[in-house]
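Provided herewith is a single structure, encoded as C-alpha cells, for subsequent inquiry.
With one protein chain withheld, the remaining protein chains of the complex are depicted in position.
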Amino acid sequence: MKLGVFMSDYRSGSDVIERLQAEKLGIILVGNGVYHAAAKENGGASSVLSKQATFYVLVEDLESRGFTAANIDSRVKVVNYGDVVDLIFNDYEKIIWI
Amino acid sequence: MAIKKYAFVVKSLPYKIESSRLAMTHAISSQTVEIYLEDGENVEPVICFIGDGVLNCVKGHQAMKHYGVTSLEQHIKNALLLDLKVLICKEDVDKFGLSEASLIMDAEDIGGETKAQVVPYSEIQQALDSADHLLFN
Partner (left out) sequence: MSKLTIGCFSSLVGSMSLDFAVKLSKAAVEKGHSVDMWVSGNATMLSKKGQRAFKDYSALAKPLEELFATGKFQATACEACAEARGYHKDDTMAGFKRHSMDWYLASCFSADKVLHIGGD
C-alpha cells in the first residue's frame, strides 16, 4: 500500500512507525512531530528519519515552535497545508495519524 | 455488493483517555451503518490491538465497580458478540509476559461465539494492507 503517516508527537509513535510496512511510505511531521525534523538530541538526528520513507514537515507547526526551514534535517521537505492536501489526494492511498 | 473494510487500530492504554473506548464504540456502530448506505453496501470492521493497546485486552476489568463506567472488557466482548474480528498482536502480548489465559479471548458468558485471535504482527499488517481505511487510536 501507499501509506501517508501524520506523526504528531515526539515521544510516542516511533514504535508504530518502526513496524509499519508499505511499498511507499510518507511521513508528514505535524504538531510536536516536527521535533523529529528539528531537534538534535545528544547531537544526533531522530531515529525516525532512518526509516525508508519520504519525510515532510508542516511549516506552520515548525515555525510555531521556533524553527525554520533553514535548521531542519536535509532529509525533510517543508510543506504547507495546501501541499498536505495534495499529498493526501495524489500521493497516498491510505492516511493515518499517530 | 460493495463492502468497505475499516481497520480500527488500538495502540493506547484504557481509561486515562477515551481513545480505545471510542475505537470500540465506533467499530461496533458498524452494525447500524446500513441505514445510511445503499442496498448491498456495508462496512466490515476489524479491530487490531497493538503496542500498549494489548493491555486493553487483559481480562477481569472492574471499571464499572470503581469508575462507574462500562469496561473495555465489556466493549471487547460486545464486539465479539456481534462477530467483529478482533486481532491481538502476539509480539506485544509476549513483551508484556501475558498469555491467552489472561486475555479477553471470547464472549461466551454473554452468548458470543466469535473468539479473539492472538496473531503475529505480520497478520495485523495484512489486515492493514487489505483495509480501505485505517483508523488509529
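The letters A and B name the chains in turn, as written, and every chain counts its residues from 1.
We adopt the following convention: a contact is a pair of C-beta atoms (placed from the backbone, for glycine too) under 8 Å apart; a residue touches a chain by one contact, two chains touch by 3 or more.
Since this is a predicted model, take the numbers as computed values, not measurements.
Novice: If the hidden chain were put back, which residues of chain A would touch it?
Specialist: Looking at chain A, the ones touching the missing chain are residues 6, 8, 30-31, 60-61, 80-82, 84-86, 88-89, 92, 94-98.
Novice: At which residues does chain B meet the chain that is not included here?
Specialist: Residues touching the hidden chain, for chain B, are 4, 6, 12, 17-19, 22-23, 25-26, 29-33, 35-37, 41, 43, 133-137.
By our rule, only the chains that are shown with their structure count from here on.
Novice: Starting from the mean Cα coordinates of chain A and chain B, work out the distance between those two points in Å.
Specialist: Whole-Å distance between the two chain centres: 28.
Novice: Along chain B, where are the residues that touch chain A in the complex?
Specialist: 9, 11, 50-51, 121, 125, 128-129, 131-136
Novice: Any idea which chain A residues touch chain B in the complex?
Specialist: Touching chain B: residues 1, 3, 15-16, 19-21, 94-98 of chain A.
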